[in-house]
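In what follows, a single structure is set out as structure tokens and then discussed.
Rather than the whole complex, this shows some of its chains in their spots.
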């Protein structure tokens, strides 16, 4: 496509409020036991951006042997959420307000890669966009697209009570 | 609230196309290995309605010890999807086109109950609405609300290739 | 349908924080020039509930002569938003954070009725659900369903700067 939304003037790079954002984000992800349950790992985190990978496993599937749409939602939710969290203050926590996901192709094997990025940071609310691709046999297929809203909880621990 | 959307004239009860819908839906759910992984069970299925229960488990949590929003999405996605599938023809399969979920309260323990119902059945597309409640200590708290779109695949097996 | 989400225990009626909520909501709606442009009127407002009516007009249509999906979104957005605003403090303003709408049937004539209700009020965020029906020749058809998120702006005038 010769034109696209990205023909808009690029947004300025995001400046993280917390210079130690990457360690904070990775530590938070490390406490997500649900990510360990499904075998997901965080492979990249940058200001306003996060990537999570999930190798195909038979116990993640729905009735037809594809990865369950809810599992695809899980990794997209986490990738988008941590993209947002990378820009939040050091002493804050975050909650997912809502997300919307389109599932566009089945994921039958290989590696799922979820990427989230911030499209609008804010003091209270942050809006993100994400996508999930399936990589197998040298091919990359777009599996899902997400649009998500998150809320910053200032001065709130990001750990269990 | 003295008035509500339900003050609309009630929709006629849905007539399932497949008299054996309940067995078909339960068999399909039984093939969802992802539901077994998280410990979810299907507790009710009626024409255009489905209920799934998920007991709290520590390995389903996010960084603060609440059930991961993606897990909440998983059971809502399945409850809504099987509500739709209950009304589809016997030889059909279904795919989730998209869903949108609002997370309204954290789920910290007890039992999660996801309920889905069809709001508009169709030959190609079916629209559903769902909610997830957390039940603990005799209280019931609304945790999430979903709106979802599904597509019928006619003459398609609902089993792995 | 013999069972439905409404088999859940009913939520307690909402208590408005502002006893003069109805006049405040109607005055705010009266400032929405876009509603006047399309010919929409507010027909009911109760705590956590709002109804807006829109008679069919030829200049509201899309390419096939049906009411434009964006117009349907407009009245649903306003009905849901004012359902939320009815529960907010007297000196607050509100903004729509996001909404999702499914269009389920075309609206070709008659009267469109949009109803919104609060499903989860909150100090910062309120979640609503809405539907649009078309009434014509004594029949009522479900045209659209919405799920929406709104944010309260405390101590903020609800009028132009």
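Note that the chains are named A, B and C in the order they appear, and that numbering of residues resets to 1 at the start of each chain.
Here is the rule we use: a contact is a pair of C-beta atoms (placed from the backbone, for glycine too) under 8 Å apart; a residue touches a chain by one contact, two chains touch by 3 or more.
Please read all numbers here as calculations on a predicted model, not as lab measurements.
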With 3 identical chains placed here, what is the total number of copies in the full complex of this structure file?
4
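The rule we apply is simple: only the chains that are shown with their structure count from here on.
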Co-neighbours of chain B and chain A - touch as defined:
C
Examine where the copies chain B and chain C touch and state whether the two sides share over half of their residue numbers (same) or under half (different).
same
Geometric centre distance via CA averages, chain C-chain B, whole Å
26
With centres defined as the mean C-alpha position, give me the chain A-chain C separation in Å.
32
Two or more other chains are touched by the chain B residues 100, 102
Would you pull the chain A residues touching chain C in the complex into a rising list?
97-98, 100, 124-125, 149, 151
Taking the complex as given, what residues does chain B use to touch chain A?
28-29, 31-38, 58-65, 67-71, 73-78, 93, 95-103, 106, 157-161
Please output the residues of chain C touching chain B within their complex, sorted ascending.
1-6, 8-9, 11, 13-14, 44, 46-49, 100, 102, 104-105, 115, 117, 119-120, 127, 129-131, 133, 140, 142, 145-147, 149
